[in-house]
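Take a look at chain A:
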Amino acid sequence: MDYNLKSIATCVATVAIMAAGAASAESVINIAGWGAQSGPLRSFGVNSNAVIQAAVKRVNEEGGIRLADGTMATLAYEYHDSACNAEQAIAVARRVASSDVLVGIGPTCSGAAAAMFGVFQKQVDDASDTGLQLPILTDTAVRNGLAKISQWTFRNTPNEPAMYDNLWEWIATNQPDLKTIYGGTETDQGHSNGTYSKVIVQAAIRHGFTWAPGDLEGLTGDIASGFEAVLDSSANWLQADTNFAVQARAFRKSGADVLIVSSHPFTTCGMLKEMSRQRIEPGLIVGLTSSSSAEVMKGCPDEAEGMIIPTSFAPITDAAAEVAALANENGGDADLHSAAAWENVMIIKQVIEAVGITGDASMVAQERRAIRDGLEALTETEGLLGTITRNQAEGEALKPYVFVQAQAGGWVVVHDPR
Partner candidate 1 sequence: MLRLSNLSKYFGGVRAVDALELNVKTGEIFGLIGPNGSGKSTTVNLVCGIFGPTSGSIELDGVDLKRQAPHQRIDAGVSRTFQNIRLFDDLTVWQNLWVAWRDAPGQEHSWFSNWFGRSLSRRHEIQKLLEFSGLGDKSNNLAGNLAFGEQRRLELARAMASKPKLILLDEPAAGMSSAEVTDLRQRILTMKEMGITVLLIEHVMELVMNVSDRIGVLNFGTLIAEGLPEEIQNNPLVQKAYFGSSENTSGGDTNAIDQ
Partner candidate 2 sequence: MLYFLGIFQTIGVHTLLGLSAYVLLLTGQLSLGQVGFFAIGAYVSGILTVLFSWHIFAALAVGALVAGFFAFLIGFPALRVKGLMLVVATIAFSEIVRLFFFNLSWRVEVNGFDVGPDSTQGFREIRYFAANGWEQTHVVALIWSFVILVMFLLWWLDRVRAGAVLRAVGEDDLAAQSSGVNLTMVKVAAMTAGGVIAGIGGGLFAHSTTYVDHHTFTILLATFAVSYPILGGHKNVFGTLLAVIFIQGFVIEGLRFMGDYRNIVFGLLIILAMNLRPQGLVDGHFISDIKKKLGGKPKKDSADA
């Protein structure tokens, strides 16, 4: 026993020395990712991690990242579990900020992101603000308007106002017989609720659809107009609800041509199943971006049939298909959330090479600042589905998107506006 332990220890030490020797020969650029790897939203973190892992591997296979002096550095990353919890996300952010990591990707949950972004410096160069100074490029947390909390935080998440605007325009053109809309959302989920009541419904009104139960006060086509009236008039549920009888009946009663189910996979499936039980067959069902994932197909492939969702990811380009395959190899799924992580790693590589980084651990603060400025200077980047333009006043992205429809247990692209 003693002997074994000793030999293992020797072996470990040798490997460590060798690894250290190898590492010192070339420089390393550290990045970090974090998101929920525990708790009910674990799939976000698992997927994000799987994609980042593949992207980092790809960068290194292609030679790594070019530093200011022209040498190549390896990209190293570590993924942390923030459990969809504000305190843990902040703890990880602080932990990462006190290491020599240059840029972070995450977190996955909007609530955790809203808290975490708050501990960052709001405006750069504001010496009186003691917030953290580390550039963040978020992949998954999609709730509206988060990146503007700090000038250090950027997001590469789908732009829902643009996507839904285009979706309704497309529906109005292609299915002119659909006139009225009605729907519901999980009100206790910030993203579902906000997107539904401030974005989706208004975009439909803008394109000539009418609210089935009758016109609502204050509801014009403008973003967020009359959102309280929309919520009051809709048939809503909560994100852990299990009984949808009353809501489905309200859907039926509304007699709307298009029904909107703005929620995450679990209740989307619950609601769709109840609708199918009550044999509600609308002209069309529109879903929330986040439900265009594999999870809906695990939960209710039959009932989701025909539902249309705009999404910023589908394996329709070679690059996108490759990322999807790589993510699967790493035990995750590439979807509209996690695929952004691939783009983020590539954006980080692009920015680092553009601004010129030494990789010197003593210059972490300056180099973080340089990368932040580089991120802010970006106007366009190449994404998996094409060019991503950026709205840097808000720190947000305008990503290309497609409309997918659930067909025979999978997502099929039905319209590609790129």
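By our rule, a residue touches a chain if its C-beta (ideal position, glycine included) is under 8 Å from a C-beta of that chain, and two chains touch if they have at least 3 such contacts; residues count from 1.
These made the cut because all candidates are chains of the complex that A comes from, given by their letters.
Remember, it's a predicted structure, so these values are computed and weren't measured experimentally.
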item	value
In-complex contact of chain A, chosen from 1 or 2	2
Chain A to candidate 2 touching residues, read off their complex	37-39, 80-81, 83, 86-88, 90-91, 94-95, 97-98, 111, 114-115, 118-119, 121-122, 128-132, 143, 149, 187-190, 193-194
